[in-house]
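What follows is one structure encoded as structure tokens, with my remarks underneath.
Only one protein chain is missing from this complex, and each of the others stays in its spot.
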Amino acid sequence: MQRFSFLQLLRQSFRNHEGWEPQWRAASPKAAYDVVIVGGGGHGLATAYYLASEHGLRNIAVVEKGWIGGGNTGRNTTIVRSNYLFEESEALFEHSMKLWEGLSQALNYNVMYSPRGVLVLAHNTTDAQVIRRHVHANRLAGIDNEWMTPEQAKDFCPILDISRNVRYPIVGASLQRRGGTARHDAVAWGYARAASALGVDIIENCEVTAIRRDAGGGVQGLETTRGEIATRKIGLVTAGHTSVVAAMAGLRLPMESYPLQALVSEPVKPVMPCVVMSNSIHAYMSQSDKGELVIGAGTDAYTSYSQRGALHVAQHTLDALCELFPIVRRLRMLRSWGGIVDVTPDRSPIIGKSPVEGLFLNCGWGTGGFKATPGSGHLFAHTLAKNEAHPIVAPFGLDRFRTGALVDESTAAAVAH
Amino acid sequence: MTQPFRLPSGGRIDRARVLRFSFDGRAFEGHPGDSLASALLANGVHLVGRSFKYHRPRGIVSAGSEEPNALVTIDRGAGRMTPNLRATQIELYDGLVATSQNRWPSLEFDIGAIGQFASRLIPAGFYYKTFLWPPRAWKHLYEPLIRRAAGLGKAPGEPDPDTYAHQFAHCDVLVVGGGPAGLQAALAAAAQAESVILCDEQPEPGGSALHDPARASELSDLLAKLRALSHVRILQRTTAFGMFAQNFVALAQRLSDHIEPSAASGPRERLWQVRAKRIVLATGAIERPLVFPGNDLPGVMLAEAARIYANRFCALPGKRIVIATSADSAYEAAGDLRRAGAEIVAIVDAREGRPIADDFNVIAGAIIDTKGRARIEGCTVQLADGSTLPVDCDVLLMSGGWTPNASLLSQARGALRFEPILQTFVPDVLPPGISCVGACAGDLRPQGDASRPIHPKAFVDFQNDVTSADIALAVREGFRSIEHIKRYTTNGMATDQGKTSNLNAMMIAAAERSVAPQDIGATTFRPPYTPVTFGTFAGASRGELFEPVRRLPSHQWAKAHGGVFEDAGQWKRVSCFARPAETMRDCVNREVLTVRKKVGVFDASSLGKIELAGPDAVDFLNRIYINDFSALAIGRCRYALMLHESGVVLDDGIVARLAEDRFHITTTSGGIGHVLQHMEDFLQTEYTDLRVWLTDVTEQWATFAIQGPLAGNIVQSLLPDAGLSQASLPHMSLRELVWNGSDLRLMRASFTGEAGFEINVPSVQGAALWDTLVDAAERLDGCAYGLEALNVLRAEKGYIIVGQETDGSVTADDLGYGKMVGARKGDFVGKRSLSLPHLAAKGRKQLVGLLPLQLAQTFEEGAQITQAPHPASGTHALGHVTTAFWSATLDRFIALALLEDGRARIGQTLHVPMPAGAIAVQVTSPVFFDPDGSRLRG
Amino acid sequence: MVEISRGRAAVQMQAASGRFVFRGGRDAALACGRGFGLALPAPPLWSSDIGDRAALWLGPDEWLLIANEAGTLRVLRDALAGMAHALVDVSSRDCLFDICGPDAALLLNAAIPLDLSEQGFPIGACTRTVFAKAGATLWRREREIFQLSVARSHGDYAQRLLDEALRSMPEP
Partner (left out) sequence: MLLIRCPYCETERPELEFRYGGEALLERPKDPALVSDDAWTAYLWTCKNPKGPHAERWRHVHGCGRFFNAARNTVSDLIVSTWRVDDSPPANFDGGGA
């Protein structure tokens, strides 16, 4: 792998940048692999990378129906945080957070992980109760998260309006200082480049169309738009499309796919120092290094695979943001788009074995899985390599829906992203 | 001389009126009908901005909304600063104040321009490859530096005082674009008696006819006809920006930015949401720049734009013009510009079979370089034989041909196809109900391909400084998909969304990859077509119109009597009624003690209320609640819990039997919506055999609680003839009475542990009854009490609040309400799930009370509970505090908590770790006060 | 009665009136109509009225009955005795507005997404719908008079929004 560094950049600039190599090989499918990861999003690529780098597997492929990172990895608002409520989730997301902190160096790719702080606003007593509960739980778990008065919140994020005469005054907030954002595309590309360098085949424009199973029902291989691939182990990491691919193995999951929208403003000089989320008002916003405000809207009410959302959904988000930050009212929407998120009944992911021998699931990250990318890949790689759920992901097995041991972050927290 | 480049006659400006304006503090003049761009050009100003990354000097490229370069900030007074507006779309008014952006200290001298010299070092995607060491430097050094350079204009610093409006509309035909094609389509539809809405983003309809003197009379004719028809609505300054499913189109109308601030009134913009039976896209075509070294210098512009400036705005972009083209249309521009007085030095045509134009100096070749720093001074032409020719000029026009403006079609999921003859993409598959006409349909003059050398200074995306070399670099680095190339280079991601750059980028990528353009494909078009103000989406929605404020019947009284309001959903509720010089805490303590000792009244009108009627009502209740209602007598009430099918608590309330087949039901204030949905769902789709109907009567009834030892006195005085006694109206019973000529529902019930009543009257009577009740209470030394006191009172009794003691994982048994489950009845919603392993498991979190061992210690809701006083990081929490209060009654701090195996732990000492240290607590029963309920019976 | 108006549209807030929700099957509906002295309309989204008495179809087994005479409820209860039904007095539940004038529909379309043209929503049409962020019931009583009702606690909201919409109406 050609090392990335300032010196390399300098060297190449004297050669008109003619000397740069492809960041990942354009692989074509081989006849057989030890493991095939279906889905070239951040999670799939990270899984392949850790399979190769930590478990020594080399005969691995990632098959992606379009271009890598073109799914939700390339369309999310990039909020990274680990201040979840339940111990199971805390462990999972904090594991990921720790990996984010050294990811650029580990991959030799600047993923621009930017721990600028995630501020969650409370607008009423219930919000304050819920947010405080998070703060206490996180503190016990050793995860940084602190409660702030409105004045402290405004010090941290000066464009907040903390006056009492707005429709939903701010009564307090929590701040996770280590939370922030990362550059979405770079995460996919960085993992792809590092995985490819370790021998992983990254195969784009290769859609899985069927899963072949042997007489015992176990996984035997895949049919794709680029031919058949034999394998005994499949990691299904297709986010919004999980139900579709799982159905190819006769599996029906507790999962629905909804379009989730995001949008950006025209770029402006920095005004937002951190990420702000408000769950009562249903809005969250940050500002990218290029200057555009990155804004998350809601999901449409109905399931869909259309990667676009309705106008009234974005409208609702924008009137909320204008209420929260009156100075943004004159800024303008530059682009809006949708992604398809796979939502489970308890809003927690499903990671682990499936009832089909050889088929492993990593899905159900819903509206909030970007932050989990490194951790998810890391733990899923372990699960695939060892044929057994890593202890951190064990509570997130499919089985919980049968036993009733749900990890219901949504009703407990009303925090979605 | 002012306006040295203004033509003496013609065009669509009003020379009789002079408008003064300023740009970067310099004063200029223009005329009504001018855009800021045309007025600047008339004054000879070409340098208007700096590019994003390299801060290169940039001029005006186009005359329309596709403009990538000429972005300015307009200041219309306090809070009315708008960044990133296109000078080509800003209408001039007297006193207009514009400033350039992304430069410091000035547009002419911009420190940031040193970026140009480092440009070799910072090609596409450079930031992914560096800033890696030392690791902490990204956060503390590199990123702050990058952020400082980010953005174009500045965000406003003050709240926007302007208003915005919304309008829904329906029509048979929506025509987007008011050029000749759109106007014709509108007229044709109107002639068929179809209702028509025609929108055009420009100040006046006419499109390309506005700068075609030959079409002036045809245009005024068409417009006169259309304006005479009452079923045609013409919306100007209105951009169709979003196409949604089933012919739903969003339009943004600009209403007042073109008027001088002192004269402007009414909303600034209006969002039209139009549902059309049919949509006609007549959005014209967009001219494509050529990619050659130095093509970004001020003075290099699109050929048709120059023609527009000359013909429509009467501003001549320059006097010595070179035109580089691969399209016939540029020859018309050449003719018009020459007629306007410019010298056409040469027309450089890149096509082999270029048109014969004897009267021009037509050269077969291409531009390979330009000369000049902040304004073009000349260019170098490479001839077909490879030799070069320097040419002087003050303007260089380019035309790489036209591309149908099909963004909206693509948004609507129509398909485009590459048309080799035109060397561009044209509409192919039209979605149902959508058609394209005119230039948008691909109805274009002959045009061909123009060569594209790969050169570091040949710009493709002018705003984001993407060069043809950047695109080549992306391909070299393995970014093959056009979507990857877009994201790696940021081509097409600027505020113009690549209107002038996407096609060039695609063609370069195709050439680099040696594939056909159609195999590269286009990036996805997304709303909005051009940027749309956030305020326009929000419309009137701000303050109380952002989210309705619902007020209780007692609201006015509360406001006059120290009521401290808090938000609960949309309701404004009262936390407490503070008296002068009273702290919140004193106030709550006083209210609590008054209720315990005397009497208090509380406005509970926000409680959800449902009237349930029908012969199968009991059956229905038995299936929806965990309780058994079979034996509930008429006139009696029962506290009831409702589960989600997954077994967890959904809501609680009181069910009162009014008659054999009629019930009055209450729900939590926030719960009424989903409770009704839940009930209707089962009624309509599961229990379809039941004859039962639900009516939401939340707002029919005002509800007041009267609680305390003296509550009976108040009710007695209010309803002296009702003959109320403990025997005739025992605890948990209801009576329908008449008060003041209105129906009244009186319930003996208590959420405080005191003897008490809840009175319902029609809400028109609510305020009057409240006044009466407070009066009566005050005469007995009672008072009104608020939510805080209520919370203390109920917590002292261990009564739960759904949403506080429950969180979506809590069952009835967890709350200690397992006994409420009707043992003899059959299935009910949620019952089956209760026997799932996890829900039936031992050791679940259960509701208990907590008392700090040291009286002075307090902790807060949400605090965790541990075995050890100093838990190590990562220690498992045994539970958490759901409610924590100072109890005035008990004169100590009390708390409710959900605790693992809680009931078995009663008596144990555990710990609540707070930041200042752990607090030892004793686990107790959740009922702290009057455990046998003797006070309830008065 | 509070009235605000501008140009070709006006908003008048009305006093509460006698309003009842009737729910029931076909037989009960017939009986109810007999008791009410006005047959309940069968076609969806349609109303019938005589004098100041009206019946509005709101759902396949649901009508809103409007009548101001005292004792209406008792008369109806008697007429429905012995039949499965629900009859609920909601006279106090809603806030009523009359929206009048040639541009009444244009005004309402600031917050209501329906086609309120005379073809789309003829005289006599009635429906529940949304009024921006509030639920509402709309009834076209005459060509230029719509009755809009919202839940009582949304009355302030509706009034403010109508007021703002009046001030920012598009040209007709």
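For this structure, a couple of remarks:
Letters are used for the chains, namely A, B and C, taken in the order the chains are written, and counting of residues starts over at 1 for each.
One rule holds for everything that comes next: a residue touches a chain if its C-beta (ideal position, glycine included) is under 8 Å from a C-beta of that chain, and two chains touch if they have at least 3 such contacts.
Keep in mind that what you see is a predicted model, and the values were worked out from it rather than measured.
Of the chains on view, those touched by the hidden chain across the whole complex are A, B, C.
Note on the undisplayed chain: of the listed residues C:G7, C:G135 or C:P172, the one touching it is C:G135. Considering the full assembly, B:R275 is the residue among B:R275, B:R445, B:R513 or B:R662 that touches the omitted chain. Of the listed positions B:T523, B:S554 or B:S646, the one in contact with the omitted chain in the full complex is B:S646.
Although one chain is not drawn, the whole complex shows that of A:R11, A:K30, A:R58 or A:R402 it is A:R402 that touches it. Only one residue in the set B:E108, B:E158, B:D392 or B:D681 touches the chain that does not appear here, and it is B:D681. Touching the omitted chain from chain B are residues 244-246, 248, 273, 275, 413, 645-646, 677, 680-681, 684-686, 688, 827, 831-833, 835-837. Counting over the whole complex, chain A has residues 241, 243-244, 247, 250, 252-257, 301-306, 310-312, 345, 401-404 touching the chain that is not drawn.
The chain not displayed touches chain C at residues 44-45, 58-60, 62, 113-114, 127-130, 135-136.
The working rule: only the chains that are shown with their structure count from here on.
Centroid to centroid, with C-alpha atoms defining each point, chain A and chain B lie 22 Å apart. Between the CA-based centres of chain A and chain C the separation comes to 48 Å, rounded to the whole angstrom. Chain B and chain C have Cα centroids lying 32 Å from one another.
The set of chain B residues that touch two or more partner chains comprises 273, 541, 544, 547, 549. Put simply, chain B touches chain A in their complex at residues 52, 80-84, 120-121, 123, 126-133, 135, 138-139, 143, 146-148, 150-160, 162, 242, 244-245, 248, 250, 273, 456, 469, 473, 476-481, 483-484, 487-488, 490, 493, 495, 497, 524, 526-528, 531-535, 537-539, 541-544, 546-547, 549, 566-568, 646-648, 803-804, 807-809, 833, 836-839, 860-864, 866, 871, 873-877, 880, 913, 915.
Note for the complex: chain A touches chain B at residues 4-6, 8-10, 13, 16-18, 20-26, 66-67, 69-70, 74, 87, 102, 104-105, 108-110, 112-115, 123-126, 129-137, 139-142, 161, 166-169, 183, 185-186, 189-190, 204, 265-271, 287-291, 308, 310-311, 314-315, 318-323, 326-337, 345, 400, 402-406, 408, 410-412. Residues 163, 165-170, 195, 266-267, 270, 273, 275, 540-541, 544-545, 547-551, 570-571, 611, 613-615, 661-662, 691, 693-695, 697-701, 743, 762-765 of chain B touch chain C in their complex.
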